[in-house]
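The complex appears here without one of its protein chains, the remainder shown in place.
Entry: chain A
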Amino acid sequence: MIALRGLTKEFPGGVRAVDSLDLEIGDGEFFALLGPSGCGKTTLLRTIAGLETPTSGRIEIGGVDVTGTPPGRRDVAMVFQDYALFPHMDVTANIAYPLRIRKVPRAGREAKAAETASRLSLSELLDRRPGQLSGGQQQRVALARAVACHPKAFLFDEPLSNLDARLRLEARTFLKRLQRELAVTTVFVTHDQSEALALADRIAVMSAGRITQLGTPSEVFRRPATTFVASFIGSTPMNLLPGVAKDGVLRVAGAEFPLPDGAPEGEVLYGLRPEYADLTTREPGEKGAFPGKVAVVENLGTAHLVTLECTDHLLQVVVPEGAEPPPGTAAWAVPRPGRALLYRDDTLVGGA
């Protein structure tokens, strides 16, 4: 288990990369630190690894306070964004390097390297230098090197960002399976929300050195706690439209909805994912639909992203293959019940 208590990292010049952060990561959990660049996620990971010294606060790994412990004695393995494979050593020597530091005899560490390599299907490549490997192979060697030293926790810094798009999906599946098999607590940093959603058991969405939301991928996706998380999570950004709630009625961009019980009145932001609305070209009888004109149609492969020009606002809807209206037609977007969210002062206040 990794526990962070009141962790703060302030760089010279007064930049607070991590701001009094509390977090507990369970045994065997696959945990994602997600956020835009500059949010402090990499600094947090490096602080856990011991490469940065926290300004204040404590770090515990496996119940032991390691705040003042140098990186090598924390029993964690880190995979860097550029993999940091030693270019002057072959694959065997790279994988065996942690064991060399622990003074394991040569025969023992080479056997261990060969065993780990075969587990990650690298047996053919043991004599190669990192420069002779593809990006995906390099990533697997870096993982093998981390696996070979049997740490209490893995720390991955942007593990997939150096791979090309197609390989990334393959590597993602591989990574998830490996983590399941090893069942070692793993913390990884990513700026890619789809990576975090796909891999992690739990996600911490970070912004300006703080955790904005902590939850399972589906919690974070379905009920983003703030408008920042709402716009950050999801491959197509959430529609956020200003609206007014008054006398039990919510008025947003030409549509009217009954205000759910307990929702506050006044000005609100109405959030709706493009995937959670249906588009129709026949005028619905009720008022709970956004009237508009189709402005742009973008092909997403199995679906189309339709941008609807409503009264004063743009609304995006994902439409299944073959059902997309041509640009210029009048259309109505009907939100699916219970999927819309209401925000006030950037904070989630209820559903609609």
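Going forward, contacts are C-beta pairs under 8 Å (C-beta built on N, C-alpha and C of every residue); 3 or more make two chains touch, one makes a residue touch a chain; residues count from 1.
Keep in mind that, in the parts below, contacts and distances are computed from a predicted model.
Taken from the listed names "Fe-S cluster assembly protein SufD", "ABC transporter permease subunit", "Pyruvate dehydrogenase E1 component subunit alpha" or "Iron deficiency-induced protein A", the protein name that UniProt assigns to the chain not shown is "ABC transporter permease subunit".
The chain that is not drawn here is touched, among residues A:G72, A:G108, A:P284 or A:P327, by A:G72. Here the missing chain is touched by one residue of A:T47, A:T92, A:T116 or A:N162, and it is A:N162. For chain A, the list of residues touching the undisplayed chain reads 49-51, 70-74, 76-78, 80-88, 97-98, 100-102, 129-131, 135, 138, 145, 149, 155, 162.
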